[in-house]
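Every protein chain but one is kept in place in this view of the complex.
Order of writing sets the chain letters: A and B. Residues in each chain are counted from 1.
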Amino acid sequence: MAGIFDRIIGKLKDYRHPGYFRKPDHKWTMVVDLDMCNGCEACVVACYAENNLPTVGKVDCSKSRAFSWLRIERYVEGEYPNVKVKFIPIMCQHCSKAPCEIGCPVYATYHNQDGLNVQVYNRCVGTFTCATYCPYDVRRFNWFTYKRDKPLDEQLNPDVTVREMGVMEKCSFCIQRIRYAKDRAKDEGRPVKDGEVKPACVQSCPTGALTFGDLLDPDSRVSKMVNDPRGYKLLSELNTDPSVVYLRRVVEGSSGGHGHE
Amino acid sequence: MNNITRKCREINEDLLSIMTKTGPGYYVLVAVCGILAITLFWLPWAYQIYYGQGVTGLNMPVPWGAYLVNFVFWVGIAHAGTLISAMLYITHTPWRRAIARGAETMTLFALILVTLSVFVHMGRPWNFYWNFPYPNTRQLWPSFQSPLMFDVFAIGTYFTSSVVFLYFGMIPDFASLKHSSTGWRKDLYTALSLGWTGTDREWHVQGRATMFFSSFIMPLVVSVHSIVSWDFALSIVPGYNKTVFAPYFVTGALLSGFAGVIVMLTVMRRAYPVLKKYVTEYHYDRIGQMVLALSLVWSYCTLMEVLTGIYADTSLEKEHLIYKILTSPSMELFALMIFCNTFIPLVLIWRRVRKSAALMFLVSLFVLLGMWLERFLIIPNSLSRKFLPYFWHDYHMSWVEVSITFGAILGFITLFMISIKIFPILSAFEVKEDVGLPVSKEDDHG
Partner (left out) sequence: MDKAVLGVFGYADVMINAAKKVKEAGYSVSMLSPVPLVHEIEHEMGKRFDFLRFFTLFGGLGGFFGGTVFALGTAVLYIMPRGGRPIFAATPTLIISYESTILAGVLFTMLGFLMLCRLPYFKKKVFEEKIAIDHFGLVIEGVSAERFLSIEKMLTENGASEVRWVEKSTC
């Protein structure tokens, strides 16, 4: 009797751990080396193609309804002749303490065992709470059911759903590719190798500014890169603990004391 | 038959005359309001459901817009009813009796509008029931840690409690009215009165129950609007993440609620002059004092909200305040809000103003406008200036949102107008209590 009681108490104590999983399978992490990023937006295009993102047209774009899960933010410093343009790619940061997740009343967004902040389209009722709470503004909403003109409808990715209107969505770290890699590794009876999973943006980056990997694997490339002295996390003062690590750009004349943003 | 007995009879007759004597003006007004409510509310909503939320002015940094403003606004309107009937009951404030029933009815219909506003706001409103906690085939319970789930519970409890409390209070009136009414009314009231006769045992239990209901509903009123404020305050968005929000929202809700009650009473008094016997200058005077006091508290909270932002002196708070107070068009709206909610109610310092129904009506309209603006300045406006400047974007209401906002108001008026013909708008037995008991000793000077 006492044994059962202890077990229940022990279990409840476990649940007190934030993000209860004794041992997550993975902790997928992306490292963005801003020093190598040239702002070509190939990642953005790749993301559109991979994840069946609709193009919304001029009018909706001007209303800030563009669908880019991944965007390159540009900041212009200075007056016209002496301008400095800074840019930074921003996608869902897959925060470990995600503000969006507590907002959702129907568990449409929660943290899965891979350390991903996932969005379950079928559960979403469209309360917009996640988008409101998100400090990075990376969530996108299906304002309409977007139609693709012929023959563009034939280039849809069969691994990814086409979302209907009224559903929130965001960068998934190309979860379909993670799923595929995990399945193959399982079939072959081995752990997922470092570099086996490549989200579309990582794959398409011509300069190799984006690196993707598992932080739980001590030998992975990202595990080594996150300790880079240039590393920082976006809006870290909010204590959201993002899974995306930016490596500061080294600019001539700058002391390196201040990052982007 | 002494004076008091005569008065009691008169109350019943007046109450029945409000319900049965219907002029053509009433039908015209109900028809116009009803048709307008359908065209302005339901048709645009159907259009929005068919095409998607894209027909609104919402965009990605600002996904909470006019619908959420309406939601908070109607929750606010709902608050006065239960405050008058519960808080003032517990504190034994006699002037509540004549106005409590009308205010409670307002609460009920405002809460219906609250629910509708939420559904209108949702991206997939046909799945609204996914928010409700019940064992379902999806094998999924809602997240009880979400502020929205708190809302579901708070509003659900509030709705249930006010329906129960309203109906409970009406039972003796139904029992009293069923004798004097005829036709379908008689059947309806007989069924609704549940066979109440007014024995001493029944009154005893009724009195105790009113006390218990009031004790439950009083903390509920406070909790509902604080929970609504936590939808915002529990996020980390600058302009939302404020500790002052719970008292600020509760004060604002009561302020707008009392303003709503004044508007309702004034219109009712104009439509049914018989009500002037029961809702007098005295009531206006008292509610006016209430509005004045709440307006001052509200002003203090607004000041503190701005002040804490300035004191924090972070870039986020600064940008938020600059956008809210120093940038057009929010600047003008902010000034208008302060004008409506702080300066206009100051005229209530004069008793003559408080006692004039027309002036009180005007002040209340200003307060209602100001309170709507307050929510507008908090909800979409804060989202326009979130964290990453690249993604700052303004929000403008589209015609759908404007239309649904006005349609909701008209729908509220329609529902209320229909209800005054079916349900007693005065709490007859409480007004009779006000008149006093027919007692033999007072017969001489009664």
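Quick note on the criterion: a contact is a pair of C-beta atoms (placed from the backbone, for glycine too) under 8 Å apart; a residue touches a chain by one contact, two chains touch by 3 or more.
For clarity, every value in this text was computed on a predicted model and none was experimentally measured.
Trainee: Where the complex has a chain not shown, which of B:130, B:165 or B:423 is the residue touching it?
Mentor: Spelled out, the listed residue whose C-beta touches the missing chain is B:165.
Trainee: Of the residues B:50, B:128, B:212 or B:282, which one touches the chain left out of the display?
Mentor: B:212
Trainee: Considering the whole complex, which of B:194, B:326 or B:358 touches the chain not shown?
Mentor: Only one listed residue reaches the unshown chain, and that is B:194.
Trainee: Of A:67, A:110, A:173 or A:246, which residue touches the hidden chain?
Mentor: Of the candidates A:67, A:110, A:173 or A:246, A:110 is in touch with the missing chain.
Trainee: Which subunit A residues touch the hidden chain?
Mentor: Missing-chain contacts on subunit A: residues 12, 15-21, 95-102, 104, 107, 109-111, 241.
Trainee: Over the whole complex, note the residues of subunit B touching the chain we left out.
Mentor: Output for subunit B: 1-2, 5-6, 8-9, 12, 133, 139-141, 143-145, 149-150, 153-154, 156-157, 160-161, 164-165, 168, 171-172, 175-176, 178-180, 190, 194-209, 212-213, 216-217, 219-220, 223, 227, 429, 432-433, 437-441, 443.
Please note the rule applied: only the chains that are shown with their structure count from here on.
Trainee: Provide the residue numbers of subunit B that touch subunit A in the complex, in ascending order.
Mentor: Its residues touching subunit A are 51-54, 57-61, 63-64, 121-125, 127-128, 130-131, 138, 140, 142-143, 145-149, 152, 231, 234-237, 240, 383, 386-391, 393.
Trainee: Could you list, by residue number, the parts of subunit A that touch subunit B in their complex?
Mentor: Residue positions touching the partner: 60, 63-65, 71, 73-75, 90, 99, 102-107, 123-129, 131-133, 135-137, 139-145, 165-168, 235, 238, 240, 261.
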